[in-house]
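The other protein chains are all here in position, but one chain of the complex has been omitted.
So, chain A:
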Amino acid sequence: MESTRSLSFPDKVRERVFAHLTSPEDRSSVSLVCKSWYDAERLSRTRVSIRNCYSVSPEILVRRFPNIRGVSLKGKPRFSDFNLVPSDWGADVHAWLVAFADRCPLLEELSLKRMAVSDESLEFLAFSFPNFKVLSLLSCDGFTTDGLEAIATFCKNLTELDIQENGVEDRSGSWLSCFPERFTSLEVLNFSNLTSEVDFDALERLVSRCKSLKVLKVNRSVSLEQLQKLLVLAPQLVELGTGSFSLEFSAHQFAELESAFNNCKNIQSLSGLLDATVRYLPAIYPACANLTFLNLSYAAMQSDELDNLLMHCPHLQRLWVLDTVGDKGLEAVGSNCPLLEELRVFPADPFDEEIIQGVTEEGFLAVSFGCPRLHYVLYFCQQMTNAAVATIVQNCPDFTHFRLCIMNPGQPDYLTNEPMDEAFGAVVKTCTKLQRLSVSGLLTDLAFEYIGKHAKNLEVLSVAFAGSSDWGMQCVLEGCPKLSKLEIRDCPFGDAALLSGLEKYESMRSLWMSACNVTVDGCRLLATKMPRLNVEVIKDDESDDSQADKVYVYRTVAGPRRDSPPSVLAL
């Protein structure tokens, strides 16, 4: 019998092998095998995703992964998108940049979501990382276009600048003119977020000399006429975001525009189309043959315009629209887009209480009948029924993301006047692959019993104005084995519910509860019992001191954070 002998495998070889591991889950598993595998993994890791910037400190990160080239960081709780988090809450990227500059100066890529980013940080970034290539800012705030000037001026190897849905102070469009004349490496440019006019000549020259440009999303200030010129210069584009799509065009100009679109054979994604008028929309038809993603969520289209457009998009997989298309428009989706996998319907006029237009259960039903591959839906509607949802999930049992927003809080099934419990019961029972669920309408604890019992793969749950008692939240915390993020607002869940999750929170990324019945004492108890969780209470000015208006609980290896503002009580 051979004696067992540990193979002495050169570390460097192991590292080379591990360099081929791409999935973070694989890497995680590998790092747990033994010390030498842990080291080989960490030294060969080039990308890391931190889904909660306070779950780990910059120092810990750079110490463990000294060779990272790409980092993605997420900061504020998601409800900050809806103004529920104070603007000074935290998630400042600067400390991270300092740590990276010190230990990982070869950093190339940074993707930030819901982080606070200042102009100083952008300047620091531009100066500290000579190899810097990719900057993506989504839903961040705190910077101005001055910061973008630094990026454009000093990042000589930049390939990607993607500025999306940020709270950015737009001082001027001059940042675009800061790209040096010798700069040619840009592949992705998205400045649709910004409003200021950019120097069109500078943009034209930039597009002309960046031969590898694949993604171009311009802002509102770029006119149709100017767009046509850009398309002629960059027919290789794969993703296009137009600016304003209306103008008084002559027939000749229209023909030129149509011809420019006709030459763009590679377009797979189209967005923008602001103020698109019926007359000019046909110009894009020639480019729609290979379209897989169409984002019309800033173009208020009517049902027949949409129908005419979709007839030209047989390969569409993802569609975002405004509810101005109505149920009739969604019927057109059902008829024209058999390959559709994702649908998002946003409300065009959500805040005018008298005017109720938009979509109902009929539209959603129509799509479900025509699009059996549908697995991602975000649907804002005025009314829904349990029966409709049951039929929808029967037609489309593969939902991974089901986000339904019945816009009137606590609204029942409008036909039967019953709670919407059975609707979400049907969703979780039928859609076994469900990863993300947002519920709405009138819901009792029964809905949460269903969720806890059946949603075995659920990772993210969003709840608003729902539930009858602590029991509802308990069902979810005691069920749902893969639950990672739980966000709750305006529900009757109190301390008992909060504390029922004691065992669970360390296996979750985070918990958010606002306008519920949780007290500061309850939070304090949680914090005491679970030292590896950070428990933060955000106080509203006017309320009673014993109430915990907003609670944010998350696991961390970095200990309590040291940068909380006065409005945040770290327990």
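Note that in this section a residue touches a chain if its C-beta (ideal position, glycine included) is under 8 Å from a C-beta of that chain, and two chains touch if they have at least 3 such contacts; residues count from 1.
In this text, contacts and distances are computed from a predicted model.
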Chain not present in the shown complex, as UniProt names it (candidates "AP-1 complex subunit gamma", "Myotubularin-related protein 12", "AP-3 complex subunit delta" or "Auxin-responsive protein"): "Auxin-responsive protein"
From A:26, A:102, A:165 or A:521, residue that would touch the chain that is not displayed: A:165
Option from A:383, A:435 or A:474 whose C-beta touches the chain left out: A:383
Selected residue (touches chain absent from view) among A:346, A:376 or A:471: A:346
In chain A, positions touching the absent partner: 79, 81-84, 139, 165-167, 193, 274-275, 297-298, 300, 328, 346-351, 353-357, 380, 382-383, 405, 407-412, 414, 417, 442, 462, 464-465, 489-490
